[in-house]
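Just below is one structure, and these are the notes that go with it.
Every protein chain but one is kept in place in this view of the complex.
Chain nomenclature is as follows: A and B, assigned in order of appearance, with residue numbering initiated at 1 for each chain independently.
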Amino acid sequence: MVASRDDAFVSFEHVQKSYDGETLVVKDLNLQLAKGEFLTMLGPSGSGKTTCLMMLAGFETATHGEIRLDGKPINQVPPHKRGIGMVFQNYALFPHMTVGENLSFPLEVRGMGKSEREEKIKRALDMVQMGAFANRRPAQMSGGQQQRIALARALVFDPKLVLMDEPLGALDKQLREHMQFEIKHLHESLGITVVYVTHDQGEALTMSDRVAVFNDGRIQQLAPPAELYERPDNSFVAGFIGENNKLPGVIEELNGDRAVVRLENGELIDATAVNVQAKGDKTLVSIRPERVEFKPELIPAGAHTIDAEVLEVIYMGDILRTRMRVAGHDEFVVKCRNTIDQMPLTPGQRIRIGWNPLDARALDMI
Amino acid sequence: MSDVASQLTTADGRPLKAALASAQARAKRRAFFLVLPLLLFILISFAVPIGQMLQRSVYNDQFSKSVPALSQWFAENPKGTAPDEAAFAALASDLVLMKETRAAGDAGTRINYVVSGTRSMFTKAARGADKLEPPFMEAMLELDEDWDNPLVWNAMRSAASPWTFDFYTIAFDLERDADGKLTKVDETQRIYFRLFIKTFLIAGVITAICLVLAFPIAHLLATLPMAKANLLMILVLLPFWTSLLVRTTSWIVLLQGQGVVNDILVALGIIGDDGRLQMIYNQTGTIIAMVHILLPFMVLPLYSVMRVIPVSYTRAARSLGATSWTTFRRIYLPQTIPGIGAGVLLVFILAVGYYITPALVGGADGQLFSNMVQFHMTKANWSMAAALATMLLVGVLVLYWLYDRLIGIDKLKLG
Partner (left out) sequence: MNKKTLLALTTAFGGLALPALAEDITIMSWGGSYAAAETESYYKPFTAETGIGVVSVDADNPATPVKAQVDAGNVTTDVALFLISDAMRLCDEGQLMPIDASLLPDGADGTPAEEDFLEGTLSECMVPNDIYATAVAYDASKFAEGAAPSSIADFFDTEKFPGKRGVLKSPKVVLEMALMADGVPADEVYDVLDTDEGVDRAFAKLDTIKGDAIYWEAGAQPPQLLADGEVVMTMSYNGRIFNAAVNEGKPFEVLWDGQVYEWEGYVIPEGAPNAEAAMEYIKYATSSEQSASFSERISYGTPRKSAAPLVGNVFGTDIPMAPNLPTYPENMTNALASSAEFWVDRETELGERFNAWLLAN
C-alpha cells in the first residue's frame, strides 16, 4: 500500500508553508499516496492539515517544496486544471442552482453534451440514493441530504482524486457514522484516491487505509489505523488516538526493545522501548485501558504487577469502566468487558494489576 | 380536522381560539401603540404630502374660482361653440368680479400657462372692467384683438373646471390646437418629455458606473480582514459625512478648466494649454459628481451581501473545473444579485431625483428632470411642479414594478 517516491500518485516533497513570513504552518512535509488509497489527515485545529489539503487543491501555494500529482508537478497548475474533486465542510452547494444544476456545473465547464451530462448526473445521484432530488434547491434539503449531493457533485466528473475537508463535521452523530460507511463504500467501489481531513479520530480510524496524524505543522505518525492505535510512535499520537493511561517514570533497565521502568513511587513495570535511548531516560509509559489485566491468570508469567486501589466503577453496558489509583495517579482507567464471569470490583478494593509488556509503550516525555 | 379544532376549549370551557385571541389582543395592542408614532409620522410627512402633490397636479382653481358666469356659459354651450355676445358678457361680468377680488392676475396666470402672452389681457381687461359696455364682444376686442382667439377660449373652457389634465399635457410636450386636438409643441419648445427620458438615461449611466466601480471595492472590503476593511469602509463612507455643497465645490475646484486635473494634465504634457478638457458645467460634470455622491449607496448593499458569501463557493467552483471568469460569472455574480439589485435600485432612484448637484455642476446640458420641478416651484407654478413630480414618481414606480417582475423584490438586500 505504501507508495514509493517515484510511483506515488500524490506526493508532497519537502513542502513548507508560511502565511506571514515569520512562522511555518507546515514544516517540511513529505508524503506519498498510492493510487486508490484513502488517506486521512488527522490533527487538532491549527495543526496544518487543512493547509496541506488546500495546497493540494490549489487554493494555497506552497512556500517551498513540490507537490506532484500523477507524476507531474502541480505547483503552478491552477485549481480548475487539476481535476480534483472536493467536498467542503459546509457542503458549498451553489444556493442559486438546483441539485441537478449543481451537478451539471462541472460537466458543463468541461463542455460535455447535454445527454451525456444527464446520464452522468443521474448515475451520480443514484450513487448517493438521491435520484429523486434533482429539481430541489439546496435550501430545501437537510444537512445529510446536502452532504450526499456535495459528494455526488465532487464525483460526477470522475476525478481521480477526491479531497474532503471535514465533510461530516456539521452532521449529528448517527448520521455521521452512517455517512462514514457510505463514503468508505463509494471509495471502494469507485477505486478513487481520497484525501480526507478531520479532527475526529473515530472517523479517521473507521475509514482510512492510512492516517497521517498532524501536529504543529508536522506529520507525527503515518500509519494504518490499527498500527496507529496499537503502536503510537510518540506521546502526542498516543494521547490523540483513543484513550490512554500515562505513567511517568525513569528507565531502569533497557534490553533491546524491552525496558523496565521505575515509576515515581518506586514500583517497577514492564514496557516496550519505543522512544527512549538509554537507562536513566525519563519516559511516559502509555497503556490502553482495555489492555490492563487484573485477573492473575491473565497476567503473563514473569511480568511485573503493581498495586491499584479501585476508586470508582462505572457501568456502561457493554463494558465496565473502572477508575483506579495507581502509583499515586487517580486517573488510571481500566476497561473490561461486561461478561457473566467478570470479577466484580468495588470501590476501596485493593488489587494487583499488570499487562503484557508489548502493550505498555515507553514513549518520549512531553 | 377544523371541526375538531373549533371545538377545542380551554380548561374553563372557553373556545380555544377565542381564548388565544384575547390572550394575544393585549400584546397586539401594545405593539400597535409602539408603532403608532411612526405610523403617524409617515402619514403626516409622506402619505399626505404625496397625496396633495397628486391632487395639485390635476386640480387648479386659480381660474375657475373667479369665473362663475363664464363657467355657466361653458356648461350651457357645448365644446366648439364659437363665443357669442353672451359669452363675452359673462366674461365681462367675471372680469368685474376679478377686479373686485383682485384675482385677474391669478386667473390670467392660469390661462397663460396654456396660451402664452394672455396674462396681461386679463389684468388689462380687469382694470377697466367696470367701464365695459355692451356690446361686450366689440368692447373686449377693442381692448385686445386676441380675445376671440379660439386657443384662449379653449384654454378658458378647460380652466373653468378646477380638475384638469392641462399640466400633464404640457409635461408631455403636447398642446391643444384650435380644434382641441393634441399636437406636439414646436421643436424649440419641447423639453419635459425629452428631459424625462434623458434623466432616466443619465441615471442609468450613473448607476452603471457606480456598479462597475463599487463591485471591486465591495469585494475587496468583503475579503479583507475586519480591521483593514473598516478603515477602507470609512474612506468609502467619507462622502456621506461631507456636506453636499462642500463635495460639489471640491469637484468644481478639481474639474474646472483651470482646475487641478486640467493643470496636472497640462503639466504632464498630455493635453495642450489650449486643449483643456471641459469636465464640469456639462453632462460629464453631473455624471462624475453624482457617481461620487452615490457610490456608497452601491457599495454598502453589495458589501453586506458579499461579506456573507463563503469563500468555499468559489473554491468549489474552481475545484469543479471552472476558470476564474466562469466562477465569477456563474457562481459569484448570481449570489451578489440581491446586493446588486438593492444598490442599483437605490442609486437609480436617488439619481433620478437629484437636483442640487446637477444645478451646480450640470451647466446647460447636465440638468435633470428634478431641476424642472424646482424651476416651476421657484416660479410658484405648483401644479406644473406637481405634474412633473408625479411623472417622476410614476416613472420610478414603474421601474420598481419591473424590478419586482424581473428580479423579485423579496431578493432585495439593503444591508
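A few remarks follow.
The criterion applied here is as follows: a residue touches a chain if its C-beta (ideal position, glycine included) is under 8 Å from a C-beta of that chain, and two chains touch if they have at least 3 such contacts.
As the structure is a computational prediction, the values presented were derived from the model and not from experiment.
One chain is not displayed; in the complete assembly it touches the shown chains B.
Touching the missing chain, out of B:Ala86, B:Ile191, B:Ala208 or B:Val261, is residue B:Ile191. Which of B:Glu85, B:Asp130 or B:Asp365 touches the hidden chain is settled by the complete complex: it is B:Asp365. Among B:Ser57, B:Gln256 or B:Thr357, only B:Gln256 touches the chain that is left out of the view.
Within the complete assembly, residues 101-106, 108-109, 112-113, 116-120, 123, 188-191, 194-195, 198, 256-259, 281, 359, 363-365, 367, 372, 375, 377-381 of chain B touch the chain that is not shown.
FYI, only the chains that are shown with their structure count from here on.
Chain A and chain B, compared by their mean Cα positions, are separated by 65 Å. Across the interface of their complex, chain A is touched by residues 310, 312-313, 315-324, 326-327, 330-331, 334-335, 337 of chain B. Residue ranges on chain A touching chain B, taken from their complex, read 57-59, 78-86, 88-90, 92, 94-96, 105-106, 109-110, 153-154, 157, 163.
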